[in-house]
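Take a look at this one; I'll ask things after.
Our next item is subunit A:
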Amino acid sequence: EEGVLRIGTEGDAPLFSMADANGNVTGFDADIANGICAELKLKCKFVVQSFSTLVPSMDSDRFDVIISGLGITAERQKKIDYSIPYATTPLYFVVAKDSPLAGLKSLDEIVKALDGKSLGVVTGTTYARFIQKHVPGADLKTYDATTQQTADLAAGRLDAAFGDSPTWADFLATPDGTGFTRVDVKIMAMDDPASLGHGMGVGMRKGNAELKAKLDAALCKMITEGKVKNASLRWFKDDYTIPCTK
Partner candidate 1 sequence: MTANVLKVRELCKSFGPTKVLNGVSFRMTEGEVISLVGSSGSGKSTALRCVNFLETPTSGEIEVMADTVSAVVDDHGKTVVRSAHNIHNFRRRIGMVFQNFNLWPHQTVLGNVTLALLYALGKNKCDAKEIALSALSKVGMADFRDRYPHQLSGGQQQRVAIARVLAMSPKIMLFDEPTSALDPELVGEVLRVIRGLADEGATILLVTHEMRFARDVSNRMIFLHKGEIEQDGTPEELLRNPASDAVARFLSSVMPLAA
Partner candidate 2 sequence: MSFDLWVLLVEQGWGFALLRGATVTLAVGLLGMLAGVIVAVPLALLRWRRLPLFSQAVDGYSILVRGVPGLLVIYLLFFGSIEWVQRLATAFGYQNSADSAYPFVIGVVAIAAISCAYSIEVFRGALEAVPVGLLEAAKSLALPRYVTFFHVTLPIALRLALGGLNNVWQMTIKDTSLVSVVGMQELMRSAAIAAGITRSPLLFYCAAAGMFFALTAISQALFSHTERFFNRGFSRG
């Protein structure tokens, strides 16, 4: 279709991609998408689909790009192309307030303390890979959604959970989250790009250099003009923008 950019997104990821009851999508991803459409003078059309079907659906041309907080990794780049990264969220461990881990100050200490302990992460993210590499002694549990991860945390089945700061900000503010705290060790994608990747990018089918160039330019413009920062502040109360290096 002329003049339309079709965007595949999850729709059930709080703060990032949230479809409301009528199918309208809001959130950080939506803001990025709308920004891109404005730059490219196209109309945004969101297609909401579960995470596992996003890539095959794009391959079969159900939409043109995926904007759903996709982390850029070398593994994934074998399957799809990415735009330049536009944002990255810091990652934290969360534990019960009375846990011995609560006061730890470095990743090494955490790794040692988590040996044999259960640790939850959400699949569809790059975090599992990071944990397997750095905390091989932990009993890794994977969840389909953050709500499940936090429910298990609250039920006491997990000794610790690992995830991005927006998730934790959200959870710690709920009644269930009152007994928990963030371990004060900030982990950034740049700390281990091999497993955590290079931040979030827009995904597209392989081999469409023209589209990639347009998207990169649009994103770079948005970053330098502070539009990404605004979106980040709006949803995350913090600035997670990755500067455009081009």
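Inclusion criterion for the candidates: all candidates are chains of the complex that A comes from, given by their letters.
Going forward, a contact is a pair of C-beta atoms (placed from the backbone, for glycine too) under 8 Å apart; a residue touches a chain by one contact, two chains touch by 3 or more; residues count from 1.
For clarity, every value in this text was computed on a predicted model and none was experimentally measured.
Which candidate touches subunit A in this complex: 1 or 2?
Spelled out: of the options 1 or 2, subunit A touches 2.
Considering the complex alone, what residue numbers of subunit A touch candidate 2?
1, 11-14, 18-23, 47-50, 53, 56-57, 59-62, 145-148, 151, 170, 174
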